[in-house]
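Coming up: subunit A.
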Amino acid sequence: MKKIVVMLLWLCWASPAFAGERILALAPHICEILYAIGAGKDVVGAVSYCDYPDAARQLPRIGAYNRINVEAALALQPTMAIVLDMQTPGIKQLQALGVKIIQSYPKSVDEVIGDIRRLGQLTGHQQQASQLAGDLQRRLDQLQAQSTQIPVFYEIWAKPLLTAGKHTFIDDVLSELGLHNVFGHVELEAPRVNIEAVIAANPKVIIIPSEKRDVKERTAFWHKWLGKDIRVITVNPDLIHRPGPRLLDGMEHLNQALQQELSLEH
Partner candidate 1 sequence: MSIKQSPWAMFFALFAVSVCIAWFLLGLGEHWINPFNPTSDIDSRILWELRSPRLLTAFAVGGMLALAGAWFQVLLGNPLAEPYVLGVAGSAAVGAVSAMAMVPDTAWAVSLGAFIGAWVGIAIVLSFAHLGSVRLLLAGVVLAAFWAAILMLLIALLPERGVVRAYAWMMGDLSNSALPVWSLLLAWGAALCCGLILSLSLDKLLLGEKHAASLGVDVPRLRIFLLLLASAVTAIAVTAAGTIGFVGLVVPHLMRLLFGSLHKSVLIASAFGGGVLLMLADTAARTVISPAELPVGVLTAMIGVPVFLWLLLRRDT
Partner candidate 2 sequence: MIKVQDLNLKRADKQLITSLSMQAKQGDVVVVLGPNGAGKSTLLLALSGLHTDFSGKITLQGKALNIYTHLELAANIAWQGELPPTEFGLTVEQRLELAAHGATEKLKQALTYLELEALKHRALGELSSGERQRVEIAAMMVRDCPVWLMDEPTAHLDMKHQVDCLKLIKQQSVEGRLIITVLHDLQQAAAVADMVVLLDGKGGVQVGQAEDLLTTAQLEPIFEVKLQGSGRNLMPVYSNLSDKDDNP
């Protein structure tokens, strides 16, 4: 009898701690992570561009990644807010009103996996998070097994020509894939580069995020300047640019595309 009472008491004490956090997901990747670790039902509010999974589209929007409508946020009675940048306007107010603020701004692939684990712990979904993290880590290890050091140019924008520099997320993704970002030594986040510099750097592959791009035009352009042997590969920016659970999908697609393109040479 005593055992049952103790167990009931313990349940009463323990369960409120995990009895449905009300979470605000304040960036697209945060949204994706939460749904992937089973915390989707706890999410009560999101920001613009939180468009995956489909369920996330139904969430009320309370702002953008860099500005939050505090009143709209509070109306949802959140207990926790996961944000990209602690300095975002509105966060201090939420914190002062008792909402727990957690930051998630992964700067590398490892940090993505780490954040998945961390958010799992903080939201009471360790098990699923741990499983997902482990899974992603395994896939990452497999990709890392092949380090080809192929020189690539990542074309973030065409006009003007923008690429990814040192210490950026893209740069990390590329090096995890064993690729060599020809502008990875440049100490700027999104440096504008001269076409001559790209020619001089002599990349073998051009990677282009496919959103809002005339890929045919770019392919023709790079063929003109780097020769017919140059390979042009497109990636889905939502997969590669977003530091979330689909990142490994994106990396695997990219890897596959590379292998396909390069095997055509032989």
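The rule we apply is simple: contacts are C-beta pairs under 8 Å (C-beta built on N, C-alpha and C of every residue); 3 or more make two chains touch, one makes a residue touch a chain; residues count from 1.
A word on the picks: all candidates are chains of the complex that A comes from, given by their letters.
These numbers were taken from a predicted model, which means no experiment stands behind them.
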item	value
Identity of the candidate that touches subunit A (this complex; choices 1 or 2)	1
For the subunit A and candidate 1 complex, residues of the former touching the latter	48-49, 64-67, 156-162, 165, 183, 186, 188, 190-197, 199-201, 212-214, 217, 237, 241
